[in-house]
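One structure is given here, and the rest of the page talks about it.
For this view, one protein chain was removed and the others were kept in their places.
Order as written gives the chain letters A, B and C; numbering starts at 1 within each chain.
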């Protein structure tokens, strides 16, 4: 195994609340790699949202189905795949529109994928039926530009 | 899946230092289950020692070999198996003798299995070659008696 | 298995002359917090004009939890109530700003500045 490419895997049942275990595992790995506390908070939220989506939409909250979280460490980045047994999201992420939400023209929910995109350096959703689907996120130790600024609409 | 029997699995490469990820994952699970902070510290140390032994003695620090940590939650106890690819320890745990250690009649090391035994409610080492071996620990939410008192020699 | 859920405590305070209802949240705010967030709000909705949300004790807040806060803001908007908030950890302040909630409620650093804003 390449010294700079270690991989850690966590498998959870699809039960809401257990995403916290994934958050803490990922935070531990990121801490070992030298990520700072703010970036670790970003990662935790992104992983939380990806796990909840995998449990809820991918595995339909069937607790006998697992969500896998695969953490691949490079010298200067962490790649996280959150794998479920479903078909993956259709279409791409809509940016939440707070005005529409406040006027009930858009559901109050529907912010998870947007938050993931805003908080990590790279993300893609990959569907490979019948095997399942996964969100693949990358978070870098030294991002080229700071992409995590709060972006107000 | 039984509501009271969920299981979580973590897989780590055999690299010293990565036992901290197992400690944090187990702490997160124990926290979800309602374990108090002192008992979580006991669990963390027991898991750390079991993982280090699995990496060092079981997998001979070969990073391509994994250590698996399987956490099974019951309503009032947590069972943890730490699995490696080796044959398991021969014979049973010797209680460290600090006097012999101080007089160099016994190695300074050799306290891991004793600590595990002292800190959890139950432990056994199970060898099932050629599949591997594992330490199986149980820690209870409400132990019948407090077995974690410091025992001075 | 005991899962840590949402806790909420209601308090009537005065900010200067202004009567304010404070909802103090602790623990998690997630999809499991509907009753704690919206139920509590509905319980007080007849009365106060000014509502202050205290997030000091909140460790974990996800997008489903934020959606509940948005639903509370929608209802408050209809009822002509003003909601302010304080005590959000910096990371969650950033997340609130990302989704744009800060356009419809003001996030204050602490209770004192939030309270002072009512008499401003």
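In this section, a contact is a pair of C-beta atoms (placed from the backbone, for glycine too) under 8 Å apart; a residue touches a chain by one contact, two chains touch by 3 or more.
Quick caveat, the model's predicted, so the values are computed rather than measured.
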Would you mind spotting which of A:75, A:94, A:107 or A:126 touches the chain that isn't drawn? A:75
Subunit B positions in touch with the non-displayed chain are 16-17, 19-20, 38, 41-42, 45, 48-49, 52, 96-99, 101-102, 104, 107-112, 114-115, 118, 148, 150-153
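One rule holds for everything that comes next: only the chains that are shown with their structure count from here on.
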Give the label of the chain whose average Cα location is farthest from that of subunit A. B
Mean-CA-position distance for subunit B and subunit A (Å): 30
At least two partner chains per residue is the criterion; list those residues in subunit B. 32
Quick check: what residues of subunit C touch more than one other chain, meaning two or more? 3
